[in-house]
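Only one protein chain is missing from this complex, and each of the others stays in its spot.
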Amino acid sequence: MKKVLLAVLGVLLVSTLLFAGGDSEAGPQTFKGKNVRVVIGSTSTSGDSYLIAETVSRYLGKELGANLKVDAVGAAKALDAMQTSKPDGNTIMMFHDMTYLGISFGAYDKMYSLENMVVGPRIAQNPGSAWGSRADAPYDDLAGVPEYLKKNPTAVVRVACEAGGVSHVGFIVYWQWVKDVYGAQIADRIRVVVGGSTGDKLQMLWDGNTDIIFADYTSLLQYTQTDDPKLAMKFVGLMDNIEGVSATSYADQGITLDGKEFRFSKDFLIYLPKNFPADLLAELDAAMKRVNADPGLVADLAKMTYRPGTYLDSVKAKEFIYGKRNSLQGLIDRAPSLDDLVL
Amino acid sequence: MGVLSFGIPQLIMSVIGVVIGIIFGALPGMTATMAIAIFLPLTYAYDLNTSLYLLLGLYVGGISGGLIPAILINIPGTPSSICTGFDGHPMARRGEGVRALRIGIVASLFGGLISLACLFFFTPPLARVAINFSAVEKFLLIVFALTIIAALSKGDMIKGVFIGFVGVLISLIGQFADNNKMRMVPSMFRVDLRMGFQLLPVLIGLFALVQIFQEAEAGMKEEHHMADLSKQSRGFNFREDFKGQWFNVLRSGIIGTFVGVLPGVGGSAASLLSYSQAKSMSKHPDKFGTGLVDGLIASEGSNNGLTGGALIPLLSLGIPGDSTTAVLVGAFMLQGIQVGPLFITNNPTIWNTILFALLIANILMFVFMFYPIKHVVKIINFPKSRIFPVIILLCTVGSYATQNGNIFDVWTMLFFGIVGYFLAKFGFSIPSFLIGFILGSDLEKYFVDSIKGSGGDLSVFFSRPIGNVIWVLILVSLVYAFWDERRSKKKAQSEA
Partner (left out) sequence: MLRVTYRPSTSHWLFPPIIMGILGILIVIMLIQRAVRCAKEKKPFFNLKGYRFFIENWDKTRLFGTLVLMILYFPAMELIGFLPASIIFIFLFNVLFVGLHQFKSIPVAFKTKQFWSNPDFRSLIISLAIAVISSTLIWFLFGKVFKITLP
């Protein structure tokens, strides 16, 4: 009896050791059968980063025959994972424009720049970057704000956005446009309030500490539909048009960047560690191409006002995202520091 | 319109949710938030109404399960059960483990039901109150919660307050969310400490590892039992144990609900506030911390009160009331349902489902904890030398999982284990340090937010009526703590 027990324990010990240690593989590299960790640049499981990564992973996993698991590790950890993970397809990143904006604005080290990772295919777009104000605000949209300021020489309009993010880009494009068209006197009366989460910014609006806030279109939608006077809001400007939505965009309002039409959707791409094998990348491209056309995915994303976007394989996506980064760098460099824009 | 679907599948989901939630809550290092995050992708396979039974079961179970290790081995299973151990563990030590657990479970049930009633009847007015709480009020409320440190560290108040503020300072290490800039981070830890020290590893280190180190130092002698079950001096008796406690139960449930209603004020503040209120309103405050039923009820009633409360701003404003409900938002969004001010009007069925699922979850939590608990208790009959290795294993896994697999968090746990060991050696209160650490980052956030709103004018902190009421509460609480300290010192002198 005792010997049997000993033997059983021994066998159990040895087999678990073997089982746990026997994960290494050889032969041609493929995603098939792999457990892939998908790191995303947000710790929230209710933001667009998670929702898009989770939805796309469900379809992409099926196409690849792999098990994709989304890990909401946050921007710093995700960027770091791209520098420290092995390029074997076990760790990939899905993230939006913060991938380069963080470096462009100087919040993250240069070692995390696009050049130090491999760009994969585009997976989705979120056009819903929106500005909202109280419904009873004395202007209808962003373009109306400088007109309002012209008529009311002592008025100040405060805008809540985050430092170093998409909203920061959206704000400096707008501010630069006001400065170019209406002059510095008017632009100086548009001030920034640095805000955090959507909840924080809404609270600022209710407390009377800001006039316009930045948030995701969907998170403000119901505030624009309610008739509760304390809560009611209106959209004053989207950074890009959304299908089937009447709220106007920068382009509709004529807010331009250096005289050119400005549209900004958050582009979600797959990013991979340096020296990522070409055959794995090709496999990813091919799978994403099929996923991109899947009506199921289109419908799932549309429910959340996201869209798959035109299919961009890794080569085109790289060209696209580098171009996008470079087009914004000049603006970021010449924009005044937030220190000079706050009250 | 508004009919709700409930059948065997939903009941099964609820049972699964509650049981797994209790397990996650009871294991040090695992939390309700983690459990919900794990199950979130799975809910896509079911319709939202069915998933809600699972998710809300996990939520209620996860918050409730934390009382088990807090009472039995003095390691809080979740951050919101820290105060549970203050009085629950001394009870277990004197052989009233089952009684303490059952009192805690019953208090949890009532706390949950009170908050559910608030959710059902008062969601719109409470949401209105939440809106009127600006950064100033939130800052002051957190200061108010911090005053518990003064009340806890009786005998050497300055020392307790000092270590509490050290905890606050430690919590500020890392990146400040407003400008993404880091402070107080040595350059070699730039990546690992960007988000600062994580609460869970710090909590586990301070409670579990310190205890293990201390026992190791004492030689793991089995005669000092963690809790004595052999001399079951007193069993649970509902009538006797809850006699004279009804006001306490009600107050705790309401404090829990109210803290839940305020977005951005962490859940652990609920039990801290509730505990200190129970203490300062008590006729025998000096007995708190020695195994007093009042303290146990205050803590457990309030942390379950949080569940319904935190759902109020989520469902009426689209703003989650705590970190766990923030994860729930994902479940709605994945199914294409927007949360916001029109949520209840637009989705009457889901609203009814949430209420019913919470009710079921609270009842199931009670059923699955109250009766089986007398078997669970037997775990501590095992020798310490056999239990502690398994606790080390669980703590390691929990710490590692805090940020989805990060070995730095495991080192954090060990580091704070050692720090806590030294703190205890020099007579500093570990709970005070931890409370400072938990509340520190919110304290900073609302301080800076208030300043931002006022453009730098500090008088903003005295400019709001609700704020001034909280100021009065803070002062009363401090004066009371001083008075209490003086009195107990005099008493000690006259006895000596």
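By letter and in written order, the chains are A and B; residue numbering begins at 1 in each of them.
Heads up, the rule we're going with is that contacts are C-beta pairs under 8 Å (C-beta built on N, C-alpha and C of every residue); 3 or more make two chains touch, one makes a residue touch a chain.
Being a predicted model, the structure only gives us computed values, none of them experimental.
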item: Visible chains that the absent chain touches, using the contact criterion stated earlier; value: A, B
item: Candidate in contact with the missing chain, chosen from B:Val161, B:Met195, B:Val259 or B:Ile354; value: B:Val161
item: Among B:Ile312, B:Leu364 or B:Val410, the residue in touch with the chain that has been omitted; value: B:Val410
item: Contact partner of the left-out chain, one of B:Leu250, B:Met281, B:Ile451 or B:Leu478; value: B:Ile451
item: Which residue of B:Phe197, B:Tyr400, B:Phe433 or B:Tyr480 touches the chain not shown here; value: B:Tyr400
item: Contact residue for the chain not shown (choose from B:Gly7, B:Pro186 or B:Gly219); value: B:Gly219
item: Contact set of chain B toward the excluded chain (per top definition); value: 34, 38, 158-159, 161-162, 165-166, 168-169, 172, 175-176, 178-179, 181-184, 212-213, 216-220, 383-386, 388-390, 392-394, 396-397, 400-401, 404-405, 407, 410-411, 414, 418, 425, 440, 443-444, 447-448, 451-452, 455-459
item: Contact footprint on chain A, counting only the chain that is left out; value: 1-3, 5-6, 9, 12-13, 16-17, 19-21, 37, 69, 71, 163, 192, 194, 337-339, 342
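Just so we're on the same page, only the chains that are shown with their structure count from here on.
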item: Chain centre separation (chain A, chain B; CA means) in Å; value: 32
item: Contacting residues of chain B [partner chain A, same complex]; value: 37, 40-41, 44, 128, 131-132, 134-135, 175, 177-181, 190-191, 194-195, 263-264, 317-320, 326-327, 329-330, 333-336, 338-343, 346, 403-406, 445, 449, 452-453, 455
item: Touch list for chain A against partner chain B, complex; value: 44-46, 50-51, 54-55, 58, 70-74, 76-77, 80, 102, 107, 109, 163-164, 193-194, 196, 198-200, 202-204, 206-207, 209, 218-223, 225-226, 228, 230-231, 300, 303-304, 338, 342-343
